[in-house]
Every structure is written in C-alpha cells, then in structure tokens.
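Note that one protein chain is taken out, while the other chains of the complex remain in position.
Lettered A, B and C in written order, each chain numbered from 1.
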Amino acid sequence: MSSNDHVDPARLFATRDLTEALAAPLSPEDQTVQSMPDVSPTKWHRAHTTWFFETFLLQPEVPRYRPVDDRYAYLFNSYYEALGDRHPRVARGMVSRPGAAEVGEYRAAVDASLEQLVGGGVPERLHDIVELGIQHEQQHQELLLMDAQHVLSGHPVAAPYAATTRPSTGDQPPELTWRFHEGGVHCVGHEGDAFGFDNEFPRHEALVTPFEIAERLVTCGEWQSFVDDGGYERPELWMSDGWAAVCSQGWAAPLYWIDRGAGPAVFGLSGDRPMVPDEPVSHVSWFEADAFARWAGARLPTEFEWELAAPAEPPPGASLDTAVLGPRAASGSADPQQWYGELWQWTESAYRPYPGFRPANGAIGEYNGKFMVNQQVLRGSSFGTPDGHARRSYRNFYPPSGRWMFSGVRLARDAVR
Amino acid sequence: MSSNDHVDPARLFATRDLTEALAAPLSPEDQTVQSMPDVSPTKWHRAHTTWFFETFLLQPEVPRYRPVDDRYAYLFNSYYEALGDRHPRVARGMVSRPGAAEVGEYRAAVDASLEQLVGGGVPERLHDIVELGIQHEQQHQELLLMDAQHVLSGHPVAAPYAATTRPSTGDQPPELTWRFHEGGVHCVGHEGDAFGFDNEFPRHEALVTPFEIAERLVTCGEWQSFVDDGGYERPELWMSDGWAAVCSQGWAAPLYWIDRGAGPAVFGLSGDRPMVPDEPVSHVSWFEADAFARWAGARLPTEFEWELAAPAEPPPGASLDTAVLGPRAASGSADPQQWYGELWQWTESAYRPYPGFRPANGAIGEYNGKFMVNQQVLRGSSFGTPDGHARRSYRNFYPPSGRWMFSGVRLARDAVR
Amino acid sequence: MSSNDHVDPARLFATRDLTEALAAPLSPEDQTVQSMPDVSPTKWHRAHTTWFFETFLLQPEVPRYRPVDDRYAYLFNSYYEALGDRHPRVARGMVSRPGAAEVGEYRAAVDASLEQLVGGGVPERLHDIVELGIQHEQQHQELLLMDAQHVLSGHPVAAPYAATTRPSTGDQPPELTWRFHEGGVHCVGHEGDAFGFDNEFPRHEALVTPFEIAERLVTCGEWQSFVDDGGYERPELWMSDGWAAVCSQGWAAPLYWIDRGAGPAVFGLSGDRPMVPDEPVSHVSWFEADAFARWAGARLPTEFEWELAAPAEPPPGASLDTAVLGPRAASGSADPQQWYGELWQWTESAYRPYPGFRPANGAIGEYNGKFMVNQQVLRGSSFGTPDGHARRSYRNFYPPSGRWMFSGVRLARDAVR
Partner (left out) sequence: MSSNDHVDPARLFATRDLTEALAAPLSPEDQTVQSMPDVSPTKWHRAHTTWFFETFLLQPEVPRYRPVDDRYAYLFNSYYEALGDRHPRVARGMVSRPGAAEVGEYRAAVDASLEQLVGGGVPERLHDIVELGIQHEQQHQELLLMDAQHVLSGHPVAAPYAATTRPSTGDQPPELTWRFHEGGVHCVGHEGDAFGFDNEFPRHEALVTPFEIAERLVTCGEWQSFVDDGGYERPELWMSDGWAAVCSQGWAAPLYWIDRGAGPAVFGLSGDRPMVPDEPVSHVSWFEADAFARWAGARLPTEFEWELAAPAEPPPGASLDTAVLGPRAASGSADPQQWYGELWQWTESAYRPYPGFRPANGAIGEYNGKFMVNQQVLRGSSFGTPDGHARRSYRNFYPPSGRWMFSGVRLARDAVR
C-alpha cells in the first residue's frame, strides 16, 4: 500500500460521515439482523470500521489511549487472528447490545479522538494507515448496502431501503458489440504512487492471448432469454459444483428476481421494481455468469484481459450516488461503457497471489492474503462503490457461489482471425 | 375451556398493559433477536398476542373489521395450520419490520378496537374467547421473559434485563423432608367452572401408588454436589438420549451456570449473581432432572402424584413480581412449599391426552392437542407466571432436552413401609 | 427376569442356528451395508449376539476364558456403557473386517465353548443368563430381518431377501368390528414365573376406562382410502412433530409402498408384490398410525387396553416362518385375530417405567431402562418374531418417527353407551 496525496482530515471525516448517512435509513431493528452468515448487521459495520481506526491508529499513536469500551475488541474484530479471540462471525446477529445508538456514541467518541490526533493535518508517517482506514471504511460502505439489501429481501413483505429514482429507460439495449485486443506481454497490477491494496502488487508482466471483450454488460433481457432457453435446467452448461448449487438451492433466476404475482420484478434497495430488459443483470453468482457465458458461446474475461481493456480511470460520476441505487442501462453508443460504477464484473480468474506477492507485516498482513483460494476475481466497481475507491487494478473477490454482492457479467471470447 | 366470572375489561386491559411493561426494559435491538429456533423475539410475542385477539375476537365479532395490516396474519400466526400459510418459526429473527415501535402502534390500534367492542363489559357469549385471549397472553408473558433471558445470555458481555433485588438468604436450605401420600383412585384434571385449557380435561379417575414427595425444591447446593460427584460424567445415571445430549452439547452444569473468573455464578434476568447454595436450581432439562433424581436415589413425581400432593390454590404472592425475577429459597419451615411461583417442576409423566380428551373445533383446537408426544409434563408455576394464571391442574410441557424455561426439580419416591 | 423351565441346551443351540439360517440368504456384501444409523449390518447382528454370550456367560463362568478376539469387545458392544468404550453405532457400515466368514468362525468358536459349558445341561444358577441370551438373540433375529429389508430396499433395482410364498387372498377384508371391554382396575404386567424383560415388571394395578378395540388390523385398502382422502396433506390430522416429518421427509404412503410403473406395489422381504387391499398395512410410523386413527374417528389403544383385550397366549403358528415373510390377511371370521405373529401394534402409550420399576444391577441393567423416554409402546408380535418370544405383557418400543420395523395398526375408541 503506497502513500497518497489526498490524505487529509476532510476526506477522512467525509468518509466517516458517509457511513452514518448510509445507515440512516435503517431502523435499529434493521441494523441488528444478520440474514445469513456472510452478511453482517449494519451496526456491526459501523462499529467495526470504528474499531479499525481505534486499533490501528489511536492505540499505537495516542499516548495512554483508553479504548471506549474494552469489550469492543472482542465484538468488532472481524478476522484478525493476530489480535486475539473474537466473537464468531455467524453469531453477529445474536448480539443486540451495544445498540445502534450506542454504536453512534462509539463512533462519535472515536471521531473526536481522531480529530484531536489528525484534525489539524495528517502527519506524513500516518498517511498509510489513515489511507488504509479510509479505504477499509469505503469497502464496508458497499458491504453495508449489499448486506442491508439481503436483510430486507428476507422480509415477507416488500421492504425498501430508501426511495430512489432512476432515469427511465427504453427496453432495447444497444446491440452487443466486441472490442478486439491484440494481447501480448503487458504490465499488470498497481501502477504509480496512489493507494492500492496489497493484492494488487507487485506490478508484473503477464502474457495475454488475443481476445475480444464486450462493449457493455449482459442485460436482464438477455438473461431472460437464457432462463427461457432452459439455462437453469441444462447441466451441460454448468460447472459441476455450480450445477450442484442449482439443484440444492433451487436457483432458477438471479437472486433478487421475484414474482409476487404482478409480473417479473426485481427486488432492490428501492424495493420491488418491474424487471427492465435493458438494465444490466445483477446479483448473479460466478457459477451463473460462467454458465450464461457458455450458453452465449462466449466466456468470461480473465482479470488481465479486463485490466488491459478497461479505461485507465473511472469516469466522473461512476460511483455511489444514493439517489440512484441500482445499475443503469447502457447508452445507445457502442463506446465501451459500464466498466465502473454499475456492477462488479466476474472474471475467469481464480483469486491467487501475484508472482512475488508479499503480505504486510503484523495483523494488517491478514488483510487480503489469507483469502486467496476458492474465490474468483471481480473487476471494475459498482453503483455501491464510493467515489475515489475504484481503480483499474482493483481486485475484488468472492466465492463462486456468492450472489448477494453487486455483481454483473461482461463477456469475452478468444479472438479469431 | 369453561367460562369465568372474572372476564371483565379491567382484567383484559391490565393483561395487555403488563405485556408492554415487561417489554419496556428491552431496546428495539433486544426485541429483534432470535437466539435459537425455540426462542421468539420480544416484538414477535407482542405482535402475536395482538394478532390472536384480532383473529379470534375482532374479526368474527366486529362487522366489517379491517385488520390493521393484512400482512400480519402471515407474520404473526404462530402455528395454526387451519389459518393458512405462515412465516417459518426459525426465521422470526430475520424480520426487522415492523419494528418495536410499529408493533406498539399495532397493539394500541387493536386495544382501541377491543375497547370499543368490550370496554363497557364483556358479553356473556364472548367470555370464553376473551378469557382464552387473556390466558394466552399470560403464557406469552412468561415466554417473553424466558426468551429474553436466553437472548441476553448469548451476549459476550453481561447483559441484564433489569436490576432486581432479592431477599438475602443464608446458605443452608432446610433439610429435605418427605411428605407421604397414601395413593389410591382419585379424581384428577380440571375441576369446577373456572378457566382451564383443553389439555386439563376431562376430569377423570387415576390410580396412584403410595408415594412420598419432597417438601421443597432441589437447591443449587445439592446440584453442585451432583456435579462434584461426576453427575455429568456417569452415563449410568442418564437416559440414553440424555447422555447423547450431554456428550453432543457439552452439558456440565445447568444452562445458566457460568464462571467468568469470579467464582461460581448464575446468569439471570438481573445479570450475573454469585451462585447461592440454598436457592432452587433452575434451567435444567428433564434429562438432567431425571439423572439427578436417580443419583439422589429418588425419582421425579408423576403428574398425578404432584396434583394430589399440591395445595389447591397458589398462595398469595406466588406469581410474577418484576422486582423479584428469580426463584426464592425455601423458608426454614418444613411445610410444603415452593409448589407455585418459584419454578415449574418436571414430572415423570409423558405429555399425552387424558382419557376422553377432545380438542375444540376449529383453529383453536390446535391449541394443545397436537403437541402431545415427545414432551414431558411440568407442574406448578414459576416466578415468571403472571398472577391468576396458575392452578393445580395446569399442565405445562416441554421436550426433555429443553433448558431455557423456568424449570426446577421436586423429588419423589415410592412409599416404603 | 425370572427363571424358566425351558432353559435347555437344545433350545439354546436351536436359537443360535436360526440366526445363521436367517443370515444365509444374504451375501457377504449384503451383510456389510448399514443403510441408515438405526440399521445394523447383518454380520454385526451375528457377531453382537455372540459377543453377548461371550461377555455375560463365558467370561464370568469359564475359568481363564480367553476371548476369541480382544478387539471384538470394542466392535460388538451395542450400548453397554458400563463395559467401556465401543465403536460408534453410526459407523457400523464402515467396518468390513471381520468379514461374514470370520464372523461365522467367531460364532462357531463361541458355540463350542457354550457346548463345553452347558452342553450337558444348563445349571440352575445359569438359567437366567442363558435365557436372557436366548431372548436377546431372538430380538436380534427380528432386527436382522427388518434391517435386511431396509438395506435391500435402498437398491435401485428390486432385491429380494428370499422367495417366499403367501396364501393367496381375496380383496375384501372382513368388516371392521369392535370388541367392548368394561375397563376397571386390573392387574397388568408380567405374570407368572416364565421369562420376562425388566420393563414388564412389576406387575401392578392399572385403571382403565371402558373401551372398544378393533377385531382385526387396519388393511392396505383402508390405508389407500386414507391416502386418497388427502391423509398425508391435511395437517389437522397430525401431531405437530408428525406433520413436520411428513413435510421434511416427503412421506406420502407407508415406507415400502412403491410405484415402479406397474401399479401400486409393496416392497417386502420377497421383493416387490402388488399391493393387496385386504392385507394388513405395515411399516408405518406412530405418527402415521396416530393420524390414520384420527382420520378414522378412532384412536390407538393404550398399552393396557391392548393387554386386557389380547389373548393370553399367542396361538400356535403365530410366529416366524421363513416361508411366509409378511403379514397375512384377516380371515373372514370376526373373532379377535392378528394379535400376534402378523405385525406389532402401535399404542397410544408413551414408553415409561412401570410404578416401582427397578433395573437389574450391572451392565444388564442398561437393557431397557435407559430408553424410556421419547418412544411409544408397541404390543403383540410380528411375522418376524421367533417362536416362543412373544407374550401378552411384552413391551416393544420405538421412536414415533420409526417406520422400518414390522409395525401395524389396531384401532380403539372410547366406549359409548
């Protein structure tokens, strides 16, 4: 993780404030529920990101710092083994205390200490850890949203997170076109001095075969065709483990496609909406993305194909906007689009360390490295990714069966000439 | 269920109010958590008892009655198959909405309708159903307390329901003495016109062998001796299924005995307290009670032995008092005591219908009958049982592995002369 | 367990030989499989009954007796905790060695030692233990058959145990008639000096309400009517736990009713046979029996009702005959019939100890007592019960969800006059 020019107090406290703003539409009860082991309650996210600053910044840097509550280290450590015992992840929904308001007090107390420590400016030697704290909290902002959607989806009655508007769209997405890339040996991984997570390093050469990549994401309408063509009923389209998931979980459509009797609809952060054919399909697992691609006569891109083809920077506005909590349809243009700010894009690549990867020393070294097996890489970013968090070399990762993240599909194929 | 003289509006609304008073110390977050499948969230209890009045009283009796929310029938039906689909019990903790405050509004709206319907006096023909609604809500008041204790016990930090006081006690319980009963053919079951649940009927004759029954409950000190003597390590003391539970669940003491490093303690509704040897042991399963009795050279009483030996009426004050949320020690007197108002008492009797048992017609017929297998009967009442709810013929019942109820142990033995 | 006049070597060795004859149709592979945790492999039954004689007779009585194999105590102890560690029940099908032939050698070696010890006559002081060994092995003979049927039923292709013939029957069972009993206080439990298991003692008085009991068993045709009337789809007919089993296990007919495309059929020890309407229905759980009875406007008899109504002795021929491995239809006569030698009959009674019950000392005391909870009593005997094993006071028992035993249904009802 490299240093960053923008490590200033304003950005730190804006990040802290955004978390509270994202939690605000959720009641204390909403903030308490854990709807499955992978999901964390909202108030846990709020407390955990606070514990992170307390543990990695305040405790080492503030002389005689007293934790706000000695018991929080046990409750709000996520997975850092080096920091001692912690409350089991699967039981986060069992803990009603501290409540949402007490967590707010915890946040305020830690913010006050942060203000004292770095409010006048972040000293150079703390740039890395403050930046990491910001980036970490941004990750949890997206997690907070996708976890909240899952919690609310479990209600027998429609339960929106917030009313949002989205630009109306027609039903015809632009025709799917392909962009050619000649491949070759190219540098991949994090470049430059800006912040990056350990898993984006070291920058290194990779050999890529010529390929073509889709100019836009797969749409709901295309996915409907897959469903209609027996996509969820034909084992030959699926990885063996994926087919087992289809059978045991009863998958027959993306996670949040529902039919409450009023036609095909999709449950989202703004509640139920009619399914819009030209919007990108979301909340599909890697298994589904992989099967869809096979059905379509294509495949998923590798993570390096994606990286070589993607724009160097997210375009302005391609990030979290609480007024638009869902992916937007592609424009009519065939220009490459939807790389950032709509949906994370599954890749063909297993999540493994780059050649020469070295985790950081100490507890922070557990940040990414220990998850590098049995996961697939996603690239890009989503409508839930906060401004300033996405970059071309960013490696997101989830198990191939995961469906509750803001995931979508961009196709690729071998270049034939 | 027979009619009852005391079916008056004051008693109805006092019962309704008591539920809210019992929930008041619990935060919205506390009221949301379901700590195991057998437990229901507090706000669910508050809503379910309200749905009961709405469904069985308001809907049939109030012309053009509109339910407060059409969706509540699905959420708050507990187990009445005849009333249609319902939300799965194991997932009650997944539902954050309606929240605690909305449930309060639901209760207020239904209370207002009840006030309109019966506020001026309960018509004769509604006595039975109003009485059943009161009795039903009283049951849930005790469930609310025992479920809340379980929820709070799951916290990694001590989490009291409320600060309560209890009379200080010495450490020496009165010596255990036995009361002889000559047995014979006796009438058992509900007698008289007062309210009784269907499972207490019909009153009938039972043949009972001469027996002796303990004058007081088993104490924590006596249970400690059982533990010290290897009670949880000796399979010969246990039913086969009980021993399997010991091994698979790691039972080594009653449910809420803890040791947080400051000596033997018991977690209760007022938080952790040092273990007091002369207080009755509580929160033991039937398996444990049965093993203890075997170890003690005794056995549990049958439900009819208990009924023949018990006082005809609970003494004054032997019921729920929110200032004393735990069982009290026996007094020095050898008089029979602790039959009511301390702890439910496990019996040797499997829960089966009485000869000639007939469930009521309609959904209400599901009230008790369909649970009459794989459960053991408990008799008496507990410190969590509201005033007016207990009676000598009352049959409480739980699976033999259950431990989270307010259960205790009274010994019996065959009379030898 | 009382002494018995017929404890002679011939009976002992005839019992030993019958076990081998019952195993003979089963291949070494058949004898190895454990199709569910409740089932034991055939060769395990053969070895366990042999270990029983070795442990409880040869070791105490033969000076310097050396076990045939020291490791068998671990493998073939069923559940006697007092005798030390033992191989887990659920893993009996994992153990291929000793094989079926080696188990045969084990049996022969123990038989030779038995011959030496008691071949010339069983001394008076050994009557009890030899009798118990015989009775124990007879129990396992029936278990061997019912377990083998379950193993073979799991095959995707029809796999008969043996070809057997059964008398052809018409399709019309005799009309169901009822036998009245006046009830009252009667002695129940084991009477006289002949052998009985500990759970049949002590003989004691029981008070029984006037009742009527069916003269014959429920037939397959009657069960078909229950199925046709939605018996497996109507929760109001079922205990709550039973309905949960219907839903989670997908019960829609008795265990071995099948339809391989050639009309309704029943899988039995002789393979598939067309369903014969007037034959008794078999392989139903207590939950199913209880639901059927409710549907039929009747109930199951209590175990004492059964005992008071049943013939004092099984009629000649009403026991295991390897040429007729299934229940026979009732004759046209309305005489009470099918009490013994067809199917065990579920009762309404939970399996609990009789008043004054005392288990034997030592490991043998674990024989029955520790299973006396969460089980229901069955009375009578079945086509799989060996000659001389059944008696009126015999208490068989299984969990209410069990279906793989030779169980049937006899109805009862309260007497109305």
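The rule is short, and it goes like this: a residue touches a chain if its C-beta (ideal position, glycine included) is under 8 Å from a C-beta of that chain, and two chains touch if they have at least 3 such contacts.
What you are looking at is a predicted structure, and each value in this text was computed from that prediction instead of being measured.
The absent chain, not drawn in this view, touches the displayed chains A, C throughout the complex. Residue A:M239 is the one among A:V62, A:M239 or A:A360 that touches the chain missing from this view. Among C:A10, C:V157 or C:V416, the one in contact with the hidden chain is C:V157.
Mapped onto chain A, the footprint of the missing chain covers residues 79, 81-82, 185, 204-207, 209, 235-236, 238-243, 286-287, 290, 348-350, 352-353, 355-356, 365-366, 370-374, 376, 400, 414. Within the entire complex, the positions of chain C that touch the omitted partner chain are 27-33, 35, 43, 71, 74-75, 87, 91, 93-97, 99-100, 151-152, 154-157, 159.
Keep in mind that, in the parts below, only the chains that are shown with their structure count from here on.
Remark: the per-chain Cα centre closest to the mean position of all protein Cα atoms belongs to B. Taking the mean of the C-alpha atoms as each chain's centre, chain A and chain C sit 59 Å apart. A straight line joining the Cα centres of chain B and chain C is 38 Å long. Of all residues in chain B, none touches 2 or more other chains.
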